[in-house]
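Here the complex is missing one protein chain, while the rest keep their positions.
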Amino acid sequence: MARVQIDQLTVRFGDFTAVDDLSLEIEDSELVVFLGPSGCGKTTMLRCIAGLQACTAGRIWFDHEDVTERTSARRNVAMVFQFVSLYPHLRVAANISFPLQARGAPRAEIEERLDWAARIFGLQPVLRRFPAGLPPGVKQKVALARAVVRRPTVLLLDEPLSAIDESFREEMRWELGHLQRELGFTTVYVTHDQREAMSLADRVVLMRDGRIVQVGTPSEMFEQPADEFAAFFIGSPSMNFIEVKRDPAGLRLGGNDVLLKLPAGARAALGEVGPRNLRLGIRPQHVALISDPADDAVGTFDAPILDRYAIGRERYFDFALGNDTLLGMQVGPEAGERPKVAFDLAHAHLFDCETGRRLPVRLAGAS
Amino acid sequence: MAVEGKADLPAMTATERAIRPRRDPLSDRLILGLFLAPSLVVLLSMVAYPFVSLIYYSFLRFSILRPQVPAEAVGFENYAFLLSDPDLWSRFVFTGQFVFLSVGLQFLLGITIAYILQRDFRGRDVIFTALMLPMMLCPIVVGFLWRYMLNSEWGVVNYLLTLVGFAKLDWLGVTQNALWAVVIADSWMWTPFVILLATAAFRGVPKTIYEAADIDGASAAFRFFMVTLPLSAPILFIALLLRLIDTFKQYDLFFALTGGGPGSSTETVSFALGKLAFSYFYTGEASALAVILLLIIIGLSLIFVRYLTKLGRQRG
Partner (left out) sequence: MIRRRASPAMIAALTILTLYTLYSMGPLFWLVLSSLKSRADLFTVPPKLFFTPDLSGYQGVFGVGKAAGTASAIGLTQALVNSVVIAFSGTAIAVALGTLAGYACSRFDFKGKGDFMFFALSTRMIPPVAVLVFYHIMFSRLGLADTRTGLIIITTFINLGLATWIMKGFFDGVPREVEGIALVNGYSRLWAFWHLVIPMVKGGIAATAGFCFIFAWNEFAFASIISTTQAKTLPVRVSSAMGSTGLEWTQICAAGVVLVIPVAIFFYLIRRHLLMGMTFGVLGKGR
């Protein structure tokens, strides 16, 4: 257990920069999830922390020790790989106790820790078996047991659940989170699945093209995305984006013909924003259909409803704005005859079209 | 969905594992037969006549040199004669020593060199290819070459020995030395075989397993003995088996290097066989000896093969 400090880490492969000047501090016992699309550098990052990848520049600290020059063996890290890498020629028990044997631990200690690890993950029934015949979920549990058995300084997980059946994944996710809290290892977890990140992380590090886009708790990432990419990547279903133009009464949506009325406070705040092109972002969860709102109600407007449908327990509707089709979710009772689309302005965001960054404008200002 | 040449399709694995691969038993059996048949035909047809003849003639007294003299059926007389010959046993002992030493040296050196060559460095590939050369030579040439080099008077080996302060050795005139002479010559020639297969075996260990071992804190030695070697065992056993079989058969080298000498002290069983067949032309006895030799080799191989299959079944 330790604090991990990553200082201006850069990894270059020839012309290609995989990780670009990345700095981050990870607290003791924290579970940090590196999230991002393929090729964003998250796995490279992880391997740098592990000592499997040499960094072109930058330094890594565990507590107050500079481990940048150390080999993996001397960093006391543990890693669970995406593609199972258990030792095929050893039984599960030998696999789990391998790290202890490699470091020459006394027999009694090995037995004790093996027992402990096996108990935590419920692996007693398979201790005598070889990895070959085991289902992927069990294999990853063995890998996890092997990882925690020697109390590593940092626990590293590289998309460990990706090879596991969807149906078991959620259960394992829950177990993992629970275990991490109980055992308290500083954990770095890599995934491209934002649901996984949101459900497990103490903090999420969203990456793209080798850089950090945003760092925050899951709710921060959800409620206050730093830019359009973050807003789009996180949350499912993904956020709606609409081109908007300013209007004295609020905003003109998608093309010009639909007016979104804004409260006075919001209009004032809008006025402060300099001349730039804007985009409105709002999640489908915050778009609803209501019947008979007051005529001058803010945040509502008329739009053709293209379709209404249900997926599982969720009810959705498609509506048109200009040339785009957007998604909304119906929560609460069914809307009546001629419903209007309502935006929950408290959860609507404005983005700068050029930079993509979110503007700190509250659209739900007081009337 | 196009399936590319590489098999890292992780997203598939989860689902596919739940579904058993659709096996069409009929088409599989067809393929099995089709793939096996040609080899079976070739092997059987080539082995049938000679092997049967071998056994047949082992029960006769006959000489190819004088086919007009009719063969006499003498039952097990040939075998009895051979097995009661004390020289035969000493030849077996000698052959055993030779095989053990030569193959042992080949593997010791071969695995060590393959281990060293794992790490990439400049010129490694060139060196690797160059090291393959010795086994490409014609065995008779190798025999003569070493005979030339090991000559006690003008051989280059003895010359080098004197350069570093040792006395000249009589390599081929003293039995003990001659044994080492053949061992050195044979292992010099065949160590590349082991290097090649060991390299292949080592490369077969998945990279992530090495990484896992590194992270687990294994030292290079620990990793080599506890991970690399065990995982390479199947191929190394095949290599061992092949080398053992070939070394038992070794003839050309002895013919050229020692001629069985000094005296007849470096005659292996194979060499004795050659003498019986082509110096004395005692076809019957030669056949009997061949059968004996075969039985021994078969016996030893069976042990090995059994162990190999046990290993394979364990790993799944």
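Letters are used for the chains, namely A and B, taken in the order the chains are written, and counting of residues starts over at 1 for each.
Convention: a residue touches a chain if its C-beta (ideal position, glycine included) is under 8 Å from a C-beta of that chain, and two chains touch if they have at least 3 such contacts.
All values derive from a computational prediction rather than experimental measurement.
Novice: Among B:79, B:180 or B:251, which residue is in contact with the omitted chain in the full complex?
Specialist: With B:79, B:180 or B:251 as choices, the missing chain is touched by B:251.
Novice: Which residue from B:59, B:171 or B:193 sits in contact with the chain not drawn here?
Specialist: Per the contact definition at the top, the residue touching the missing chain is B:193.
Novice: Going by the contact rule already stated, which one of B:89, B:166, B:225 or B:278 would touch the omitted chain in the full complex?
Specialist: B:278
Novice: In the complete complex, the non-displayed chain touches which residues of chain B?
Specialist: The list for chain B reads 1, 3, 5-9, 12-13, 16, 19, 21-24, 27-28, 31-32, 34-36, 38-40, 42-43, 46-47, 49-51, 53-54, 64, 109, 112-113, 116-117, 125, 127-142, 144-146, 148-149, 153-156, 159, 188, 191-193, 196-197, 199-201, 203-209, 211, 220, 234-235, 238, 241-242, 245-246, 248-249, 251-252, 270, 273-274, 277-278, 283, 286-287, 289-290, 293-294, 297-298, 301-302, 305, 309, 312.
Everything below uses one rule, namely that only the chains that are shown with their structure count from here on.
Novice: Between chain A and chain B, what distance separates the C-alpha centroids? Give it in angstrom.
Specialist: 57
Novice: Tell me, which parts of chain A touch chain B in their complex?
Specialist: So the residues of chain A in touch with chain B come to 50-52, 71-74, 76-79, 81-83, 85-89, 98-99, 101-103, 130, 132-133, 135-136, 146, 150, 162-166.
Novice: Can you name the residues of chain B that touch chain A in the complex?
Specialist: Listed in rising order, the residues of chain B that touch chain A are 8, 10-11, 13-15, 17-18, 206, 208-209, 211-219, 222, 226-227, 230-231, 314-316.
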